[in-house]
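Mind looking over this structure? Questions follow.
Heads up, one of the protein chains got dropped from this complex, but the rest are sitting where they should.
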Amino acid sequence: MHSIRPKKTMRIDSKTARWVNAWLLLLPAAVLMVAFTHFPIVGGFFASFFSTARQGRPSKFVGLDNYSYMLNDPVFWQVLGNNFLYAMGTIPLSVGLALLMAVWVNGRLFGRAVVRTAYFTPTILPMIAVANIWLFFYTPQIGLLDKIRGLFGLASHSWLGDPGTALACLMVLAVWKDAGFFMIFYLAALQGISPELEEAAVIEGAGRWYFFRRVTLPLLMPTTLFVVVNATINSFKLVDHIFILTKGGPDNASSLLLYYIYEVAFGFWDTAYASTLTVVLLAILGGLAVTQFAYLEKRVHYQ
Amino acid sequence: MKQMWIRVLCGVALAVILGGTAAQAAVELNMYYPVAVGGPITKVIDDMIAEFEKANPGIKVKAVYAGNYDDTRVKALAAVKANQPVQLSVLFSIDLFELMDQDAIVPFDEVATSAEDKQWLSSFYPSLMQNSKAKGKIWGVPFQRSTIVMYYNKDAFKEAGLDPNKPPVTWQEMAEMAQKLTKKDASGNVTRWGVQIPSTGYAYWMFQALCIQNGLELMNQDGDQTYFDKPEVVEALQYWRDLAAKYKVMPEGTIDWGTLRQKFLEGATAIMWHTTGNLTAVREGAKFDFGVSMLPASKRRGSPTGGGNFYIFKNASAEERKASLKFIQFMTSPELSARWSMATGYVATSPAAYKTATLEKYVADFPAAAVARDQFQYSVAELAVHENARVKKFLDDAIQSVLTGAKSPKDALGGAQQQAERLLKPYR
Partner (left out) sequence: MIRGVDWGQRLEMAAAWFLAFLWAAPLLYATWAAFHPMDFVSRFDLTAALTLDNFRAAWKVAPFARYFLNTFMLVCMTLAGQLVLCTLAAYSFARFEFPGKNIAFILVLIQIMIMPDVLIVQNYLTTSKLGLVDTILGIGLPYMGSAFGIFLLRQAFKQVPKELEDAARVEGAGWLSILLKVYVPLARPTYLAYGLVSVSYHWNNFLWPVVITNSTTTRPLTVGLSIFGAPESGVNFSVISAGTLLAVSPLLIAFLLFQRQFVQSFMRSGIK
């Protein structure tokens, strides 16, 4: 809140004129935002109570039919389960690795700049492009992974064709892609911790690990929270690699919720059911939003 | 107001984007086409179109490569639904009912009306026209059509002590030969598999071959009834599963459609089932002697026909429909069909094409080029039902769940049948 000191020019502007002015400034962005974010959220919710129009069968109100279809749809449960597995697998790994990377890069490391570049580079590459490269790693028999395993006398394996490993393959790629991105936030936070603190601790006789655990880690808590929320959103939002690597197969073993939505909407043209699935996705993201805002609010208080 | 502003902006942007291609008096046709096999396919298509445009200065054709068959259907339908100018496309032969349900296409009977046109429509192989007919009309014209054939590595056959000129003709024989062809290294790991049948992308297509061979088709002609849970079908899937589980001649898990050709070329599998559309790419890439044969039989031989047909969309104006017809007639003429077949391996779509001098000579030098055509005598229409994309996915999922050992054939297929049943009932 700031107050406006009365000035000549100010007096001419009536209060209402300032309101109008403010809203006019806001309007163009607001229109687009409402049209492509808020309207589709609400519209999708409504659409989930109607059937998809087909030739000779116009769209009609069906109540909760789409929801009961969803609850009985084994693929829905599978992709939802996959998505949670995927989140559980990628988040701790990518966040943990990010922290490790940040500590290394922040310390006295030979060739630090090169190492940091290596860690961060995957972040700026398109998922589609890197999936193309990784596809060849995973290809059974002739792919790089199997060739390397062959050197150690291990049998070839159908990495993307085995429901036990397909999702894990996607997870490895996601961790590889994201860890470097999260690293920079830890790096920024670490650089904010004064070096005297560690020096003092060392004089006190505290070991490096002890200091890290008792001082550094708690100080990094806000960053961790921020990174974890972002990692969670990513795990529900980023499905590009599925298009290249598995198309969700085998038998939906590596499909995620958003990919299934894409399939239902644009493969089967069942927009009503796709909207129903989107409602679930939004509910999950909404839950995360509440967490995030609670956290943001806390930070605002500190400012 | 807002919308108008957006439209104006869009117009400006479009003008910028389209740049020099100002509207001319010429008819402009837009089409989508898929590629599912190796080789410089887009280049071949572009050359054929350039030739057509040269011969028909009044017509411009813009062909857009849109990925595999599924991607292409998605894109073409999206364009139709958004009222974008798209007048014709090469789409999956089996998308027929889906396209009809979406009210997207017109029957050729309405466009090809002259006596000459009628004769042209009857010039194709009847087995390729099975997928084009519904409700007593012809909706599609065969273009890049195929059957599944068996590619085998003759060098591997020799190495295993088998006669390289006698590929397996029955299921039993294929399993036995494959056992001999499967090679292991010192530590017991397989370095070459006996046989691989791809199970991603077009799993249901491969499966249909097995079912036909086992004596049953998977759906009825009207496209509103499937027979997934019949014993013959269950048995067919059991055989497919057994190749990995019992005979140990095929790797566990699903096998990728796209990379299989590469694996065959690198000697990682002695036999592969694949579309004949890959023939030319295999021929160019193979560093060993390879053979091509019809698929083996259980109760009978058989393969579904597959591949892409030309369709004409409803949005096209009368003039555009005429131009489209002209273009399609050009692309399916015996000469072009012959050339297309040689460039890819797809079957030429009419007997007349095989009588052209060039293709006749080509087949004489390279008999493998005629295997797919010769298989027509055993072939059957590919799976086509209403809600095809979804029903196909039910079946694909069931197949994959069996091949990965998650479910028994009976359970998986029973489930798929139930799901398909629920979807197809309203169409009966």
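We call the chains A and B, going by the order they appear; numbering starts again at 1 in every chain.
Keep in mind that, in the parts below, a contact is a pair of C-beta atoms (placed from the backbone, for glycine too) under 8 Å apart; a residue touches a chain by one contact, two chains touch by 3 or more.
Worth saying up front: this structure is predicted, and the values here are computed from it rather than measured.
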item	value
Residue touching the undisplayed chain, where the options are B:256, B:320 or B:382	B:256
Touching the absent chain when the full complex is considered, from A:62, A:228 or A:288	A:288
Residue of A:50, A:86 or A:119 in touch with the missing chain, whole complex considered	A:119
Those residues of subunit A which, in the complete complex, touch the missing chain	1-2, 5, 7, 9, 18-19, 21-23, 25-26, 28-41, 43-44, 47, 97, 100-101, 104-105, 109-111, 114-130, 132-137, 142-144, 147, 176, 179-181, 184-185, 187-188, 226, 230, 233, 236-237, 239-240, 243-244, 258, 261-262, 265-266, 271, 274-275, 278, 281-282, 285-286, 288-289, 292-293, 296, 299
Residues in subunit B touching the chain absent from view	3, 6-7, 9-10, 13-14, 16-18, 30, 32, 35-43, 62, 64-68, 71, 75, 78-79, 81-84, 86, 201, 256-259, 261-262, 278, 281
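Here is the rule we go by: only the chains that are shown with their structure count from here on.
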item	value
Separation of subunit A from subunit B, taking each centre as the mean of its C-alpha atoms, in whole Å	37
Complex contacts: residues of subunit B adjacent to subunit A	2, 70, 74, 77-78, 100-103, 187-190, 199-201, 251-256, 259, 262-263, 266, 268, 387, 389-390, 393, 396-398, 400-401, 403-404, 406, 426
Contact footprint of subunit B on subunit A as seen in their complex	31, 54-55, 57, 75, 139-142, 150, 153-158, 160-163, 246-247, 249-253, 263, 266-270
